[in-house]
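Working notes, beginning with the structure itself.
In this view, the complex is presented without one of its protein chains, the others remaining in place.
The block that comes next holds chain A.
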């Protein structure tokens, strides 16, 4: 059977429909999850897409963590459900303490939208198995609050445990500490990153190239390996 991948829609989500498309193009079935519902509908993995969840006037992701769907998701993630947080989704994951650290305003204080070069630092997560460590990929980046920060000890821990998943290349776009663009939890099932893989899945659209598809094919491979679904 085809993998069913949930996409959580908060009222201010913007890239949810794009994420549905990316999942379809990777060969899986997208399942719409609504922020007010506790029920995850038995999905095999879940994506928290970009946007401004509840407007984010307080702090990006600060209110979303209290939504009914997040209660279920936090529990499922702790039980091993693959979860990918993109941009605002990454912010929600740190606010929910599924990932360490926090996201603050870009150091130059402007919204930035550009094609971004990244280095994949580890293929040992649920969402990066189809890449190789050291591989360079191009993924669009667009955010206002994209500067990743954490205390030195946390950063050292992340580095030592191989949990820095992506690093910015050719210029740090927002002042993120140690050029970090994405990280994972200890188990490797939860990944958060600021750039938008769902915008790099078709050759004609957005940025040139389809490097973003790798995220979604990776999780399908992960699921088939653990016997959740057939490849």
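The rule we apply is simple: a contact is a pair of C-beta atoms (placed from the backbone, for glycine too) under 8 Å apart; a residue touches a chain by one contact, two chains touch by 3 or more; residues count from 1.
Throughout what follows, contacts and distances are computed from a predicted model.
Considering only "Phosphoribosylformylglycinamidine synthase subunit PurL", "Multisubunit sodium/proton antiporter, MrpD subunit", "Spermidine/putrescine ABC transporter permease" or "M1 family aminopeptidase", the record for the omitted chain gives "Phosphoribosylformylglycinamidine synthase subunit PurL", by its UniProt protein name. Within the set A:4, A:117, A:142 or A:163, the residue that contacts the chain not displayed is A:142. Of the listed positions A:95, A:198 or A:211, the one in contact with the omitted chain in the full complex is A:198.
Summarising the interface, chain A meets the missing chain with residues 11-12, 14-15, 17-18, 21-22, 51-52, 54-57, 108, 110-114, 140, 142, 144, 196, 198-199, 201-202, 204-207.
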